[in-house]
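Removed from the display is one protein chain of the complex; every other protein chain stays in position.
As written, the chains take the letters A and B, and residue 1 is the first residue of each chain.
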Amino acid sequence: MSTTLILHPGTGWEAARRRAFLWGLLPSLAVLLAITLVPAAALLVASFTLLSLTDAAGTFRFDDPLVNYRHLLEDERFLRSIATQLKLSASSVALQLAVGLALALLLNGRSKLLGATRTAFLIPMVLPPIVVALIWKILYTPDVSPVHRALEAVGLPVRSLIANPDTALWAISLADTWQWFPFTMLMVLAALQMVPDEPLEAASLDGANRWQLFRYIVFPHIRPVLVVCGLFRLIDSFKAFPLIYVLTDGGPGTVTEVTNYYGFIQAFNFSYWGYASAIAMVILAGVFALSWLVGRLGWNDHDKR
Amino acid sequence: MTSANPTFSPPISTHLPPPAPRTRAEPAGEPPLSGTRRAGWLRRHARGLAAVALLLVVMFPFLWLVQLAFKPGAEIFEDSLLFVPTLEGFRSLLQGNFLKSFWNSLAVSTLSTGLSLLIGVPAAYALTRWQFKWRRHVALWILVTRMAPPIAFTIPFFLAYRWLGLQDTILGLAIVYLTFNLAIVIWLMQTFFEAVPTALEEAAYIDGCGVWQAFWRITLPLAAPGLAATAVLCFIFAWNDFFYALILTRTNAITAPVAIVNFLQYEGWEWTKIAASGTLVMFPVVIFTVLVRTYLVRGLTAGGVKD
Partner (left out) sequence: MTQRRHLLQAASALGASALLPGFAHAQSGAKKFQGVTLNVSTFSAAYPKLLQQYLPEFEALTGAKVNYDAPSFPVYNQRADLELSTKGSAYDVVNVTFIYSSRWINSGWLTPLDDFIRNPNLTPADWDVNDFLPGARAPETGRDGKLYGIPWTAEALLSASSRFDLVQQAGLAYPETTDDLVKVLRAVNKKERVAGFVSDSHYGWTFVPYLHAFGGDVFRKAPDDLYPTLDTPEAIAAAEYYASLLREFGPDGAITYTPDQVTQALKLGRVNFTDAGQLHLAQLGDAATSKTIKTLKFGQVPKGPAGRFPGTAVHGLGIPVGSKNKEAAWAFIQWALSKQTTRKAVLAGYGSPARRSDIDSQEFRAKQVINGNDLAQLALDSIEQASRTGHMKYRTVSVYPQVDQQLNKAIALIASGQASAKQALQQAQAQSITELKRAGQSL
């Protein structure tokens, strides 16, 4: 049963309805245009200049439109930031998927207790990201961290994770996983609901054990969800900011400086607006490509059913 | 993740469908007749126990922050777990800018939610009832705006606001938040409106109601729970924002998340103050989450997953 009405062109009343809908739609379109497309266009324009506010009029010139992009290709710090971003995204998404999946399987039961724990597990995901950053700042500061002090008490003193270049990125990855695993958990839980009962019943009556049930029946069903989930988290991971800002400030050195953070530094430390716009454009392009991918997969998923 | 039912579909939830027959494979089966009672009880509740244990481990960082907020300042560096709780940390927040930033957060989140709903709900309804060819493109647009890194918007917005005089104002922030909240409203409300049968509206048309009259009198009340959930989600997303507030506010419209960062840098690293402010700032969000947990997945996957 369709929830949309079939409009017959030409009928006076239908035309009036169409106009009414248009009026409902227009404010949103206008606003979205003003606050998304216009700034994006402005960003693109700015990325073709060497705009810097120490000499705004003088630097707003288009002599060499691609100068920033050329610089980006030569800028080692930028290229390193992309590598760092990929490392961080890959590790935290993988961890989130693993932890989320494991917890979803565990909590997929019907008792009230499980229902309550499922709700409690949502908390990390909805906390303001800055609060998450603070929580982990406390945990990663040896002076006040209960974990560090407990380890020291049992004779295994651990040096500060965020001041050590080898472990800093992993420390952020861990904090990020803690924050976002509920997302995967929720989506997998929802997908687990949709796993049809009959094949499971039949297989378990035939003597399949839990692992086999999972591997041959449950997993294929939730795999598309895992993929979409992973892509979602991947795109979101490009926005990582509060954790890095509070925990490491891009350091030690530049080992936790991701592209988003590098763009922030370029824009807001010395007002290199032109260059920062170019960096932002690169990130946007990546986000666009991935979003398109998500859109395709999400839609395909629906079409299959 | 779509529902096969064409009529009113239950939202994606963390609650499960009514109990199925017990032949479903799950560990909580009847204990073998020869097992001891304790082993049986353990096996039956193994899942629950594991869940609670894991919950404590995973929630530990969060709980640590909350307990730190009540610890007397002098004992921060001590190792003891027992202490006399005090409200000193919270009281120290009363001096300085923190309370003001808290009200600012409330104001901005409420205004942003209100604006998003005002502009987005009619659009969502129009998109639902009007066969729209470009739905997929709109969905992609919505997804991109939600997923775009804030830096892409802050540079143009910063410059524009400087010129418009909206820098460091509550209205300015609320407008910026429309970049993600409006899309959420449109996306979510669509799914709720879809669930309202058109028959009722058609009946109203026959009675002589206009499109929007019918909407106001019939559709909206039916979709009210969805509206409430959407409003709460918008509030949460606006409340949690950090980056935009960091760049676009200074002293007037500074929001709570940004104000907290100020404490990080004072002498002595006032940990109790940090913990107290963190606890306060997360409090509304946690409460609200419990209220809308059923709609969270929908809110967070807006644009990407058809549901």
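Basically, a residue touches a chain if its C-beta (ideal position, glycine included) is under 8 Å from a C-beta of that chain, and two chains touch if they have at least 3 such contacts.
Computed from a prediction, not measured in an experiment: that's the story for all the values here.
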{"item": "Partner chains on view for the chain not depicted", "value": "A, B"}
{"item": "Chain not shown: contacting residue from A:115, A:142 or A:224", "value": "A:142"}
{"item": "Touch criterion as defined above, residue of A:115, A:199, A:230 or A:252 at the omitted chain", "value": "A:252"}
{"item": "Which residue of A:25, A:106, A:135 or A:162 touches the chain not shown here", "value": "A:162"}
{"item": "On subunit B, residues whose C-beta touches the chain left out of the figure", "value": "97, 158-159, 162, 167-168, 247, 250-252, 261-262, 264-269"}
{"item": "Hidden partner chain, residues of subunit A it touches", "value": "50, 52-55, 58-59, 71, 75-77, 142, 159-160, 162-165, 249, 251-255, 268-272, 275"}
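Just so it is clear, only the chains that are shown with their structure count from here on.
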{"item": "Contacting residues of subunit A [partner subunit B, same complex]", "value": "1, 3-7, 16-18, 20-25, 27-29, 31-32, 35-36, 38-40, 42-43, 46, 103, 106-111, 113-115, 117-131, 134-139, 143-144, 146, 149, 153, 178, 183, 186-187, 189-191, 193-194, 197, 200-201, 203-205, 210, 213, 225, 228, 231-232, 235-236, 238-239, 241-242, 245-246, 260, 263-264, 267-268, 273, 276-277, 279-281, 283-284, 287-288, 290-292, 294-295, 298-299, 301-302, 305"}
{"item": "Subunit B residues within the subunit A interface of the complex", "value": "1-2, 4, 6-7, 12-17, 19-21, 23-28, 47-48, 50-52, 54-55, 58-59, 61-62, 64-65, 68, 76-77, 79, 119-120, 122-123, 125-131, 136, 139-141, 143-145, 147-157, 159-160, 175-176, 178-179, 182-183, 186, 194, 197-198, 210-212, 236, 239-240, 242-243, 247, 256-258, 260-261, 264, 271, 274-275, 278, 281-282, 285-286, 288-290, 293, 296-297, 300-301, 303-306"}
